[in-house]
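A single protein chain has been removed from this complex, and every other one stays in its place.
Entry: chain A
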């Protein structure tokens, strides 16, 4: 008896050391019995059961072992073991298990980098010209689109907005070429909200059509009157995570909309971050608090882009040469959940 008691006491004193499989099972069991607790209609019995449960498992009350507690335990163990600690387990993510793409750009491969750098944007990246952008919309834009376009004109330096007066895109591109524009951006609208963006690089450059979603305008941002923080300094462009050739092409296209020489004094950063084929656009003002930390304040609109097609020449949906298109080919292209194109 005594020994039993002692054993019990010993049990109570000793904290559950590691979370083995049996521990987890026990926790699950407890959880299940507790589930049954909620179905007991008799209050007296229910309370009694609750009391025993509480007594038995002080830490494992409601759920089986919580994530954070597990993490802490593992960390402690690793520290305790020191060198002999088992290697840190890396969780499996979609990015980890992404299907390998043949066209992934390998920075070291000279041929590939040569190809990339000598595409239609070569003249931009060799700083021979300053981009001049024409932004339009579809016919009869509504207020949200109008605001969006106005904000875009503030973001892209040297951009002009003109309202579409029932002209066709091809004609527009012609006249823009004559007026020395280098890029044309057309925002398409559906149901009173901008939903598509056509970017066309002018002297016979590639054309891309993106689907826009989740547009958040400056006036809807967290900080009030953030519009006052907009300056006319040329922002710097951050392009994250464009891995394949197609991704590189798209990123160069987006980068070429901005001036090649950013004014770092303005501390404005424009980001195009690609994650699983969604390109997130953000516009921040940054400040370096120290060498290890930078504070960001979000200005400006935010939206997400998704590439729908990329064409070699200027806009020509009928006879154009599509480099990549997913519109009618979903079953061919989306073969697996781990396959991404950018």
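Convention: contacts are C-beta pairs under 8 Å (C-beta built on N, C-alpha and C of every residue); 3 or more make two chains touch, one makes a residue touch a chain; residues count from 1.
The rule we apply is simple: contacts and distances are computed from a predicted model.
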Protein name as given in UniProt for the chain not displayed, "Protein MAK16 homolog", "General transcription and DNA repair factor IIH subunit TFB4", "Glyceronephosphate O-acyltransferase" or "Aspartate aminotransferase": "Protein MAK16 homolog"
Residue among A:163, A:223 or A:288 that touches the chain left out of view: A:288
Candidate in contact with the missing chain, chosen from A:85, A:130 or A:238: A:238
For chain A, the residues touching the chain missing from this view: 93-95, 166, 168, 213-214, 238, 240-241, 264-265, 269, 271, 273, 275-278, 280, 282, 284, 286, 288, 290-294, 296, 304, 306, 330
